[in-house]
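Read the structure below first, then the notes.
The complex appears here minus one protein chain, its other protein chains still in place.
Per-chain numbering from 1; labels A, B and C assigned in written order.
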Amino acid sequence: MSPDQTAAVVTEGTGRQVARGFHQTMVRIRTFETHVERLFLEGRLPGFVHTYTGEEAIATGTCARLDAGDYITSTHRGHGHAIAKGIGLKALMAELYGKATGTCRGRGGSMHVADFSLGMLGANGIVGGGFGIAAGAAFSALYRSSGQVAVCFFGDGAINKGTFHEALNFAAVHRLPVVYVCENNQYAQFTDRHRTTAVDDLSVRATAYGIPGMRVDGNDVGAVWTAAGVAIDRARSGGGPTLLDMQTYRFGGHYVGDAEVYRDSAEVNDRKRLDPVGRWEAGLVSEGWATEEEISAVWQTAAAEVEDAQLFAEQSPDPDPGTALDDVFTEARR
Amino acid sequence: MSPDQTAAVVTEGTGRQVARGFHQTMVRIRTFETHVERLFLEGRLPGFVHTYTGEEAIATGTCARLDAGDYITSTHRGHGHAIAKGIGLKALMAELYGKATGTCRGRGGSMHVADFSLGMLGANGIVGGGFGIAAGAAFSALYRSSGQVAVCFFGDGAINKGTFHEALNFAAVHRLPVVYVCENNQYAQFTDRHRTTAVDDLSVRATAYGIPGMRVDGNDVGAVWTAAGVAIDRARSGGGPTLLDMQTYRFGGHYVGDAEVYRDSAEVNDRKRLDPVGRWEAGLVSEGWATEEEISAVWQTAAAEVEDAQLFAEQSPDPDPGTALDDVFTEARR
Amino acid sequence: MSERRVTFGQATVEAMQHAMRDDDRVFALGEDISWGGNFGQFRGLAEEFGPRRVVDMPISEAIIMAVAVGAATTGLRPVASMSFVEFTLGAMDEIVNQASKFRYMFGGQVSVPLVLRASDGVLRSSAAQHSSSLEALFAHMPGLKVVAPSNPADAKGLLRTAIDDPDPVVYLEHKKITSRRGPVPLEDHRVPLGKATTARYGSDVSVISYSAMVPTSLEAAERLADQGIEVEVVDLRSLVPLDFEAIAASVLKTRRVVVAHESWMFGGFGAELSSQIHEELFDTLQAPVRRVGAAPAPIPFSPPLEAAVIPGADAVVEAVLHTLGAPSPI
Partner (left out) sequence: MSERRVTFGQATVEAMQHAMRDDDRVFALGEDISWGGNFGQFRGLAEEFGPRRVVDMPISEAIIMAVAVGAATTGLRPVASMSFVEFTLGAMDEIVNQASKFRYMFGGQVSVPLVLRASDGVLRSSAAQHSSSLEALFAHMPGLKVVAPSNPADAKGLLRTAIDDPDPVVYLEHKKITSRRGPVPLEDHRVPLGKATTARYGSDVSVISYSAMVPTSLEAAERLADQGIEVEVVDLRSLVPLDFEAIAASVLKTRRVVVAHESWMFGGFGAELSSQIHEELFDTLQAPVRRVGAAPAPIPFSPPLEAAVIPGADAVVEAVLHTLGAPSPI
């Protein structure tokens, strides 16, 4: 399906290379998630998985603005954040398989992918769990005068958690270097956000903390990149937090296997026409920044990488049950 | 000290009787609190107490708009709410003494005064504890089509609790008949609210829920009455919740015995010039709605009533220790 | 009474239906429940009772519980869904500081007739934040009743009774058994709170258990029966109030006891059971009470690690043999 709109790939401060980089990251995420969905349905993965398909532009455009030392907090829908922040597909896939070679040595699984050395402070199974952790990381950066910034990704459902309010107030009082990025995919599990949330434009909630808020087309990686850039620069230069309401839509169910009785396929198909990957590709081609062949090559490379990751994960050992009680505390490790 | 300003006692919808009624209620609260402070310092009361002195106009003007069947939730600073909602001074005082004749049979004390038969759903020792309970009572009223309204009193410190956010969002989504009244006395315990709260005008937080918010002179009982009236009428007629930021100041410490190192006496004296009782008295006199003698008589009546309450409390029996395990559950009671 | 085989989850739906048909004050609130809830525990209720009585809540666990408290103390009978039991940790203030204390601290002037439903336990590698069992927290708090049924019939009967009850009841439904089937009365059905039942009779060792650990204990009992060891399995059903009489009756017969639950052994509810049994029946006991519970670690994702942390039938078998003084098979 060709997308309804073409994204404008020419954005202030980017160029051909950056724009193609966005594309590569989005395709890697899309390919990983599509593959994971299949692996899950084939019964190869323990637990359950929430895929990021359709929302790739947000993690991609935002993380492209971050330095390696910057922090992100993630959600139950965290694979895209992990990839965009630099976690390798092998370690990520191995974690989804619960293998000893995974990012968390198989302890965490899909909902707890993390790599603190990359500033990826963890996918989190508690909705709203990241608000305060991101504020704490930003506080830490300010305390250490390190110049780091923290980005908190969260969903439109999470915005109604009390922790949103507590964290944004605290962050605003201390002008912390943190950016709150709402991945507003219109649903929280099975519930249309309008049924549980008092306002439509979530960015107005910034008003309650005297901070800037902005609604962004979250399916346009260029728009994400621009908005995130402004917010991250503001954070880094002492201007305090920003709230971004990024409009998007998840292509798949809430989790893989979701029967999706709560939304009709007409709606889903309609929203799929705003596919962030397709729009960006259309832009790249129309701008002459990539040929169709180059685009295919990106997909092929990603597919090969994901298959490698699967192989790596499947060939990796399970954790040794004898280590099951290690790492509850710091000292106890064999 | 004569107050700096005279409150305009002529307000739409009131008259001489209503205005004098406000005065009586405020004087009863002031007298009760002043007396309680002395009793506490004399070592007659167990526990600790937080007095409402200086904030009387808020409970008085608001509760005057409520019907007997309406609900309020209160705070750790709850004596004024209790009196304004109709709890008798004897039962209230006896509760502060921990006596069997208290509103809670001595189980609760100052921080847990309650009378559910009067719609007074309890003083609460947990800051922010009332937000959701008020929403629940309002939900219940709507569910039962009873026409009741709930008012949640809370402090400027409480507004940063996550429960504020969760409750206001829920209340707004369901257009619940509830009014959120912030008793903004500028401090939370020892901390100036500006040091912990990102915005000065707390009523802007209404924006986050798409509901009306308004700042009110909380030391002018007429202004309180007017604003509360609008909000309560709106709630009762299906217009949903309102957030009111009522500006006030507590004359005493956070609790009785507080050394008040965190604010200087110049500030306190300055704010005492806006005494809600004195301003109202000046208005009554200047309007010719009460003479100085009548005003003195109100104070004398209140003093006598409070002394009676003290006597009642002191002569009341302690609860029987044999009943200590009653009422943990509903069936077990001797 | 006519019985059919239905799932545990469906049995709870039936209890809700009976209660909601009988009494307009009963309503349900929780996230996504009009879609049936995460485990089908609310399936069909929205269709029958509509959005007034089946209320989809924002992701605001604290306010779900607080609204339940406010509604319960003003004339309604809320059944609040907390989905996974770990999410109650975001509402502990409301559960403990408010719901459990209201009646007592307000001098008995009000009751708090609410039910908190939460799914606990390990199912299919849900990892550390979606696998815990937290009954020890609730049971420690005066003012809360706690039930944890092990089979569909009790699931129906206990939920019905919990909704009728004037006090806050924490109703724990283990994820692993929510989809299991068993015979369930078709009619309205009540199981009293505070009454244990004997899931299997035996004379050698008593295994005291509840929730999903009951079928696990029965499995262990079958295996032990092959070795000629007759285990009695007591299903507590209610933790608070606790039916110590039933425990004592079994222990007086067997004089050897295992207490078994899936939650962490250290500081778990089994410690309370073990302590009471020792205190009251010290001279009866032929061996110390043996506890079975999870090892002290957050629940890991990896299936082999998960199995290493969580007790299964093996652990029960081993504990039973231990109380018999037999050398451990492992």
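Just so we're on the same page, a residue touches a chain if its C-beta (ideal position, glycine included) is under 8 Å from a C-beta of that chain, and two chains touch if they have at least 3 such contacts.
Keep in mind that this is a model prediction, so the values were computed, not measured.
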item: Touching the absent chain when the full complex is considered, from C:225, C:249, C:271 or C:324; value: C:271
item: Option touching the unshown chain, where C:137, C:191, C:246 or C:316 are the choices; value: C:137
item: Per the touch definition above, residue among A:9, A:167 or A:256 touching the missing chain; value: A:167
item: Touch criterion as defined above, residue of C:86, C:154, C:262 or C:318 at the omitted chain; value: C:86
item: Contact with the hidden chain (one of C:29, C:80 or C:128); value: C:128
item: Chain not shown, touching residues in subunit A; value: 71, 73, 102-108, 112, 114-117, 121-122, 124-126, 129, 131-141, 143-144, 150, 162-163, 166-167, 169-170, 173, 326-331, 333
item: Where the unshown chain meets subunit B, residue by residue; value: 46-48, 98-99, 104, 106-109, 111-112, 124-128, 157-158, 160-162, 188-191, 195-197, 261-262, 318-319, 321-325, 328
item: Missing-chain contacts mapped onto subunit C; value: 62, 86-87, 89-90, 92-93, 95-97, 100-101, 104-105, 127-129, 136-137, 139-143, 240, 263-264, 266-272, 274-275, 278-279, 282, 285, 287-291, 296-298, 300-301
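To be clear about the criterion, only the chains that are shown with their structure count from here on.
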item: Identity of the chain that, by mean CA position, is farthest from subunit C; value: B
item: Approximate Å spacing (C-alpha centroids) for the pair subunit A, subunit C; value: 36
item: Centre distance in Å when subunit A and subunit B are each reduced to the mean of their C-alpha atoms; value: 46
item: In subunit A, residues with contacts to at least two other chains; value: 160-162, 195-197
item: For subunit C, residues that touch 2 or more chains besides their own; value: 57-58, 60, 62-63
